[in-house]
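Here the complex is missing a single protein chain, while all its other protein chains stay put.
The first chain written gets the first letter, and so on, giving A and B; residue counts start at 1 in each chain.
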């Protein structure tokens, strides 16, 4: 099968045929609708049969495989008419997607669960036995009390969270945990926009970066967001459910890492984080996150003071991941600022804390001068019609519109857009947002030359200008010689682009009732009910 | 010497002379063969003498240093006629390159080795004394038996692995270790293409990324690959040779890190990896990698089940680092899939495991739609002749051919090629390959916006289209105005490019006998025996 790869191209006659065929049909990168597909042509060139991508064939560089939709389940929320999930969502949003699936039958007591699972899945039993649920000694030591106020003598067995009937086992959500832990659950549920409280219901179901893409490439997004809102074992992992574990930054890291949620790295590269790395193995994590208990703070120490399960309570002014600008040191935010300084005072002088917070504001404000400089260049190109492609040359966004993505009404997106819009979005979302987080966590490295830093902004600003300068230069030349530029077809169509939901949006397919819900804080620019453009 | 750097350019008359000279000789970045070299001109501008780069002079920005070849040793394998290694290869492929080099004379007993080295290199003696080789108590505890089946009473001394004659000391390979550890060594030797078993003999000696470049910049590649195949102390580092050490992910990390081998980060960013970070210091690594022994799996737990030293045994379908597409959930791979699920079942329900593996297949299949979309754009540019440079304008690849690198017969390379080919190779090798690894290790971060992720693919796809759009736009303009484009000379020649082995390939310089060897699985597209083009 791979023989063709063993010989240079020039030696292979039928490959040449393939190349010619390729040239006829897709010189511009777009296969014609009536002609052979890219896969057909690649099949000639690579001497490998075309086939479906789900049949287990090993396709060389995947070039002759044809995409087949995976098994989906219906989405929910305002865009449920076209939103899909992979079946694995049942583990992450069990309240809505769970279906029992065990092959074993029977109704069991906890002792029986434990007996069998000690063999089947011994680690989770060991974990449970180390937990305050499964270990009576720990329970007594903690003084755990039941709803009647009396010390609880029994353990919290498997059945409490999963049921007894093996054919009807369920997966617990925060609601189940909340039956015994009402205070923590109430705190967990008390956040606003941008908090764990609505991380799934709002930030997945209403948000572009998830709704606008095929389910299979954003499954990971949905999962983290679902764990944060729907489950308690994201931070207190099963089946130990340990408060100590959740006090470590590793508990937060799983979600709060990487280019656009880089809080963990901001902490980790601070002097706090360096000392954590040096000393965590010898620190006593069983102590509450209180003044005097830890040489250095980890995430929860500041963000979940006294164990309060609403981190937003101790957060800063919510600024859409730092993409909005706000001076947190202004007199109107005095109460918030004083609260931070009070926490820093556990170890530092109030003046030191105030100086560092003033530094944060100064750094953030400066960073926005670069962003506005970039925005002016980008919008200028749009206004002069030199962006390539202009909105009409891209696929419709997931609203079904052809609108400049960085202006009101547009859908900021990292995909299916022009290079200039992408660069701009990276600057505001990846870099400018992180400048704030770097200063807030005293990460000198990320303030200056790391992720979300002065130097990275400098780089992006030059990249944006470089792109804008070239686009304008092309336009001037073409104008001078009377050549009309038409953006390439590959900006609008392609095997991937053609899978985007913008193409299938229909007027009236949004559940406008959803946006009347007052129990959740809808995203600011939700586009509910707006008529779809392109149909 | 650096005085010139203390003054602005405009103040320095002879610098101006230098600049003019520079303009005359290398305005296009290429020094003319008969004229002064770049170094000569830079010497005028920077007021610093030209000299060889190996004489110990400190050259400002290295601009006036002339490259001198380092000391090489002859390579081996099918391309030994032009392949070179640095002398340090002797430590990594001792079977073929070792030469004794000690300055001390004498034949010594183990006790004497230990006596002297306790002073000379105390740590390695301490390590040995902590090892099952050097510590009788440990040996007895482990019930170590000799070839005769009886408990071994003595230690394994220095001389067993290095010899007694200090002038003839040798460095052990897996063959030496295999004398006492035949089972592990047999397993280590039982892998196929892509395994540790052939990591050097095939993946270095036959592979483009190593053979195609000067030895000194790929020494690090060769070393890791050599350790993996030739030596056992890459995972069980000397002189402790500890199984516990090899159970930790840090043992795998040294090689399996970074943009194109990023397995460690995929694990580390998973919830397994986060828990490892949180708890590794308190885990008992002396326990075998068996069900119930570890709260979270590390690499070896799944990939070296029951200590089997052939990780490929428990791997997935080999897909050339994920660059080939395969749906691992297809019925034809049921046995393989069932084996994975069985391992996940140590802690998880089989349905959970199956759901996650289905998610992996869905994610991988979707990722290949983006890659094919990119490939169509790239190949379309090649077919229309707008790639800059076209293959004839680059140096010959290491086969000696001028062939489009992403089509059969070409040599995919990250260097000495057009920007478009480089971007394409990055997309398939760096990103698409990693999408699979991210899903396989449940790294939500890397599935979506990390290394090898949906968002990084989106970025690369836009970069590819941006480049293609500009190339086509230039071509359209030049056609309209009747200007013939010739790719710049710097694409083909330069101080570095001129060192590439493609220039010196001669017909018949491949050892075709090598490819008749049946003891190793040759790379699929090895180009043995093909006549060299450009001579």
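Simple rule for what comes next: a contact is a pair of C-beta atoms (placed from the backbone, for glycine too) under 8 Å apart; a residue touches a chain by one contact, two chains touch by 3 or more.
In this text the structure is predicted, and so the values were computed from the model without any measurement.
Colleague: Give the residue, chosen from A:64, A:367 or A:492, that touches the chain omitted from the document.
Modeller: Candidates A:64, A:367 or A:492; residue touching the omitted chain: A:367.
Colleague: With the missing chain put back, one of B:110, B:164 or B:250 would touch it. Which one?
Modeller: Only one listed residue reaches the unshown chain, and that is B:250.
Colleague: Looking at A:49, A:119 or A:278, which makes contact with the chain not pictured?
Modeller: A:278
Colleague: Provide the residue numbers of chain A that touch the chain removed from this figure.
Modeller: Chain A touches the missing chain through residues 269-271, 274-275, 277-278, 281-282, 291-292, 294-295, 317, 319, 323-333, 345-349, 351-352, 355-356, 358-359, 361-363, 365-373, 375-381, 383-384, 399, 401, 403-404, 407-410, 428, 432, 438, 443-445, 447-450, 454-455, 458-459, 461-463, 465-466, 468-470, 472-473, 476-477, 480-481, 524-527, 530, 533.
Colleague: What residues on chain B make contact with the chain left out of this view?
Modeller: Contacting residues on chain B, toward the hidden partner: 2, 4-12, 15, 19, 22-23, 26-31, 38-39, 42, 45-47, 53-63, 65, 67-68, 70-71, 86-88, 90-91, 101-102, 120-124, 126-127, 213-221, 223-224, 237, 240, 245, 248, 250-251, 253-255, 257-260, 280-281, 388, 414-419, 422, 426, 467, 470, 474, 477-478, 481, 483, 485, 487-488, 490-491, 494-497, 499.
In this text, only the chains that are shown with their structure count from here on.
Colleague: I'd like to verify one number: the distance from the centre of chain A to the centre of chain B, where each centre is the average of its C-alpha atoms, in whole angstrom.
Modeller: Each chain reduced to its C-alpha mean, chain A and chain B end up 31 Å apart.
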